[in-house]
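First, the structure itself, so that you have it in front of you.
Omission of a single protein chain aside, the complex is shown with its protein chains in their original locations.
Lettered A, B, C, D, E and F in written order, each chain numbered from 1.
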Amino acid sequence: MAGYDRAITIFSPEGKIYQVEYAGEAVKRGWPTVGVKCKSGVVLAAEKRKISALFDSSSLDKIYLIDDHVAASPSGLLADARILIDYARDVALSHRFIYDEPIDVEFLTKAVCNLKQQYTQFGGARPFGVALLIAGIDRHGARLYQTDPSGVYIGYFAAAIGAESGTITEYLEKNYKFDLEMGDCIDLAVKALASAVEISDSANIEVAYATIDEKKVKKLSQDDVATLLAKLGLLKKS
Amino acid sequence: MAGYDRAITIFSPEGKIYQVEYAGEAVKRGWPTVGVKCKSGVVLAAEKRKISALFDSSSLDKIYLIDDHVAASPSGLLADARILIDYARDVALSHRFIYDEPIDVEFLTKAVCNLKQQYTQFGGARPFGVALLIAGIDRHGARLYQTDPSGVYIGYFAAAIGAESGTITEYLEKNYKFDLEMGDCIDLAVKALASAVEISDSANIEVAYATIDEKKVKKLSQDDVATLLAKLGLLKKS
Amino acid sequence: MAGYDRAITIFSPEGKIYQVEYAGEAVKRGWPTVGVKCKSGVVLAAEKRKISALFDSSSLDKIYLIDDHVAASPSGLLADARILIDYARDVALSHRFIYDEPIDVEFLTKAVCNLKQQYTQFGGARPFGVALLIAGIDRHGARLYQTDPSGVYIGYFAAAIGAESGTITEYLEKNYKFDLEMGDCIDLAVKALASAVEISDSANIEVAYATIDEKKVKKLSQDDVATLLAKLGLLKKS
Amino acid sequence: MAGYDRAITIFSPEGKIYQVEYAGEAVKRGWPTVGVKCKSGVVLAAEKRKISALFDSSSLDKIYLIDDHVAASPSGLLADARILIDYARDVALSHRFIYDEPIDVEFLTKAVCNLKQQYTQFGGARPFGVALLIAGIDRHGARLYQTDPSGVYIGYFAAAIGAESGTITEYLEKNYKFDLEMGDCIDLAVKALASAVEISDSANIEVAYATIDEKKVKKLSQDDVATLLAKLGLLKKS
Amino acid sequence: MAGYDRAITIFSPEGKIYQVEYAGEAVKRGWPTVGVKCKSGVVLAAEKRKISALFDSSSLDKIYLIDDHVAASPSGLLADARILIDYARDVALSHRFIYDEPIDVEFLTKAVCNLKQQYTQFGGARPFGVALLIAGIDRHGARLYQTDPSGVYIGYFAAAIGAESGTITEYLEKNYKFDLEMGDCIDLAVKALASAVEISDSANIEVAYATIDEKKVKKLSQDDVATLLAKLGLLKKS
Amino acid sequence: MAGYDRAITIFSPEGKIYQVEYAGEAVKRGWPTVGVKCKSGVVLAAEKRKISALFDSSSLDKIYLIDDHVAASPSGLLADARILIDYARDVALSHRFIYDEPIDVEFLTKAVCNLKQQYTQFGGARPFGVALLIAGIDRHGARLYQTDPSGVYIGYFAAAIGAESGTITEYLEKNYKFDLEMGDCIDLAVKALASAVEISDSANIEVAYATIDEKKVKKLSQDDVATLLAKLGLLKKS
Partner (left out) sequence: MAGYDRAITIFSPEGKIYQVEYAGEAVKRGWPTVGVKCKSGVVLAAEKRKISALFDSSSLDKIYLIDDHVAASPSGLLADARILIDYARDVALSHRFIYDEPIDVEFLTKAVCNLKQQYTQFGGARPFGVALLIAGIDRHGARLYQTDPSGVYIGYFAAAIGAESGTITEYLEKNYKFDLEMGDCIDLAVKALASAVEISDSANIEVAYATIDEKKVKKLSQDDVATLLAKLGLLKKS
């Protein structure tokens, strides 16, 4: 075990790249994000943990719009996430500029993950310590991809990343149905998040969704989030 | 022994390059793929393991078309595989563009493996942790090559890579005949895969084949795979 | 533990980047700075410790104007801070030159933090050993961001960095109210600083503020600081 | 001993370059190749070991034509060999193109070995783990050179590289005569190979020869090899 | 402790950069220099230690003119000092050439210190092992800055660097008054130096001063230094 | 001792560069070469050890013509020697081309040694493991230089490098006289070589000489060498 994890991006005798696995630990310590896909669209719900009484939660996004039709939510190192989000926006914008059409969600995801992969193969830099859920609508319908620090991306019907993602995923596996309508799908995403996270302030939850009909990602306002949490009875102390 | 495996791409006293051997371990932990060549063509059959109940298996290819007449299926690190598949597609496309004819399968395989070799000789990067089966039809007939992380490629009548490749290869050695017709060849490939892998969902198996007559790789639809698995009695629980 | 902290910018098994954490220690040993945001604007108050009887405190700024509407105050390695301040000024000036309008405070903060992030991911350089409070007024109102050596920035209603920042933050959490007028806001910032720091000379305190109405950062003259400290009864021995 | 073999291409206290010596071990583990020079020409005979029952021996060359008048056969890492063979072909082709005449065998050998030497002197890359027998006819007559991973090349009347090369060389030393005719020379090469290798399939032996009269390398067909092996009584079980 | 000081420019767990601290030790072993600022100007006094009876003290400057209005005196590695002095002269000359006015002393000091900072952050080079006192007159009046190997610069009313700088600083703290006239200021600087250094030859002391009225650095001739030392009774044996 | 010899081209506490000293060990293990200068010219005599019964000694030079008037003979790593010989030929040819006259032997030697020196000062490459005797005639008369891996060259009246060079040098010191005629000078060189080396085949000795009158290096034919060895009674078993 000794030594294999110190040199950047080399294989251990078991064929593992420890730096990538350790970057995964940074992801596991990030604030959780949930994604759920249903027949009419896709939803992202994310926690912004109240790190201090004086924290201005409005100053920080946990769900980022990449383009009109696609959004991403990271878990892990926030500074790393910002770099990848900016990169994704550049890729999406270039695509629109060159081809005059929205980029396919998988194509966008692949571009981001190819960048991630390079940081796992070449020396002189560490892998990105961040996972992303990328969700959107394209000509193939609703799409939801989970990416990890290795540069792998995999499509899911519902997925969770970050702290307590095990608990959240269990919740999703028990309660997921593909034929949900958008309203129920949003409820499921938020309830899954709440299954592992204590929500004390609506300002600490972000929700975004996109319907196949509209092909446009919309974020719930803080008031709408508050109403939703109240309806679901998920606000611990208000 | 201590130390030889830490520095990138140097020889051990026995003349081995440990980083390459360890990359081989990453291959052995990948989902298996089988290739079989017969007198009328060549077949690839691959497993996409159900990593989660919420995994959207349609989001992930295990067999990639490189050009009309050639396909590849990787085992090992999926992010690394993607880089090599993209590279192979570039090489094949350039060849078609420049020479106005499909690239020879061996020439394509050699290009991919020369790239792999470079990552075993120069410092500052790790080897690719991925093996590929490359199958296709060219002017020499049906071709099936197995490549490994060292950059070596070898032609086989039938071959398996990834987890349980030992068991699958044993099955192939016992049951292989070159004078199979395409239908029996497909059956053999799938049965070989099933000899080591429990198949619980037709969505988790991909099959592609190409006949010498048509010179075109075709993937079986998921329905066709289901029918085939049913016919062979290989679906464990549906 | 041994070893993970020696190689630059690699992950430890827990997913931490020790060099970044150690850079944080340099910040904790810096002279403290306080930032407070209120409904009418934002305030920065900083200590310049009397390092010697012959120290010419007028020769050293602890609060730097970045542009008319935004200022920054560092804690940590002063030489590193200077590099980031110069960079921030370049970014702000370019923005004004290109777009003919003042830069948004968050956009400026992000530019500085993207630079910081790069020094945490690539080999061959150490992270910046400095945190910054960036405060200003833009079209969104009053803004206060805290940045750290990792390249993360987070908005706060009130924040402290540097030595004794724990004590100062505690003071702020107990006494902060958003509906303060500017005068009270300045008092709070200075009293928070004084809660952890012994002030023996008005020359060793710098205070700057900006109101939403004026959109302009102003520094208190040394006389004004002396008057303020006298009013608040905070000067230990004059 | 400890340490001198880890850093790339540095001298040990005895003046040895261990990486080069270890690369030699990779050569010793390769499939053997034999070269024999006689008054009328030069012969190469090489083994392609049957690594698997499903191995398609026709997919792999062990003797490579470099140009009409010169061939090479490697022992050691096959992927490394491919790089050197391609390099040799480029050198030979350029020579023909620029000077409109076949390249001298020694000049070609020197070019290949100069490339090898560079990989023993500069950091950042490992030596080539491959030896080559280079044989051909040029204006000086028949030529046979053995190259090793250090970049040294030496001319021999008869030589063997790869596994069991000690045994084969012993056989050659006992039985070699310069005044052999080509037929006997081919017999000697194959018998020398068979002195250390069990031949179970004619497909696993390659033989090439060139006569001074024709100045052209010719490979024996698989049928001719079978006939030859039968004549010499060297096929163990057919 | 072990290890953190070996790798260049990385943080220790306490947030220190040992290479910078060790460079500081080189400074502490240098010949001392004193700077004193008063209401009418600024003075530098420096020792050139008699390293050998055959040392030609006229061959070596300890106080360097950077431009008409500014001078610098180093302690530490003399070869490093030379590089920084040359750099400072380039910066000052360029400024005069471009803006047709003398450079501000702080601006000059900052340029030198930004260069120093870079050598503390990037790998592949060590920090400069030299501190500088930079003194001069500009439109803001008399200026005196002390710089250290980290790239920090701080203004002082009086300061000392190099061997015995603690003793000299103590002397300065006891005897310093800002309202000195230039003559007394020069006396103070020399006496401070003499408080820690045995002066046996006037050739081993350099003194330079600049008055606000003249804005010009002047060096005392060796005769003037001898007269001064005699007046102050500081010459041990003549 | 531990460690100083591992890092490339750094000094040990005694001011030695171990990599250079170890490269010297490679030289000491090389086949010996002798050079002798006399009033009428200069001679080189070198051994090509019979490394195998099948070794084709005609394929390998031990004495290389650099230009008409100058030759060189290496001891040490043969592949390294080849690089230096090629470099020397380039330098000599360029000189002739540019200045239309033969290059001075010292100037040529210096060019080769400057290349060698670079490989002892910069990281990323090892020193050349080869010494050269460079002998020739130029406008200053007969010249004989010995170069070593450090890049030092020194003129000698007679010198030996390689294995047993101590014994050979002793022989030379006892028997050398400057006023020898060329014939005796050749005899001395060969006898010196034979003092440490058992000569069993005239093919394994090379001799070259140049007279001041002719300014041209000539190699003895193998027959002439055989005659010479017979005359001197130096052939052990023929």
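Here, contacts are C-beta pairs under 8 Å (C-beta built on N, C-alpha and C of every residue); 3 or more make two chains touch, one makes a residue touch a chain.
Keep in mind the model is a prediction, meaning the values are calculated, not measured.
Participant: With the missing chain put back, one of E:Gly15, E:Pro74 or E:Gly129 would touch it. Which one?
Facilitator: Touching the chain that is not displayed is residue E:Gly129.
Participant: For the chain that's not shown, point to the residue among F:Tyr22, F:Tyr64 or F:Tyr176 touching it.
Facilitator: Of all options in F:Tyr22, F:Tyr64 or F:Tyr176, contact with the hidden chain holds for F:Tyr176.
Participant: Check each of F:Leu54, F:Ala88 or F:Ala158 against the chain that is not shown and name the one that touches it.
Facilitator: Candidates F:Leu54, F:Ala88 or F:Ala158; residue touching the omitted chain: F:Ala158.
Participant: Name every residue on subunit F in touch with the hidden partner chain.
Facilitator: Against the missing chain, subunit F presents residues 3-4, 7, 9-17, 37, 106, 110, 113-114, 116-117, 120-124, 143-145, 150-152, 154-159, 169, 172-173, 176.
Participant: Take the complete complex as the reference. Which residues in subunit E touch the chain that isn't displayed?
Facilitator: 3, 5-8, 18-19, 22-29, 51-56, 58-60, 77-80, 82-83, 86, 119, 123-129
Going forward, only the chains that are shown with their structure count from here on.
Participant: Spell out the chains that contact subunit A while also contacting subunit B.
Facilitator: Of all the chains present, none is in contact with both subunit A and subunit B.
Participant: Any idea if subunit C and subunit E meet via the same residues, over half in common, or different ones?
Facilitator: different
Participant: By CA centroid distance, what chain is farthest from subunit A?
Facilitator: The chain farthest from subunit A, judged by C-alpha centres, is F.
Participant: Cα centroid separation between subunit B and subunit F, in whole Å?
Facilitator: It comes to 56 Å between the two C-alpha centres.
Participant: Measuring from the mean C-alpha position of subunit A to the mean C-alpha position of subunit F, what distance in angstrom results?
Facilitator: 70
Participant: Residues of subunit A touching 2+ other chains?
Facilitator: Answer for subunit A, listing residues that touch two or more other chains: 7, 123-124.
Participant: Between which chains is there touch?
Facilitator: Those chain pairs satisfying the definition are A-B, A-C, B-D, C-E, D-F.
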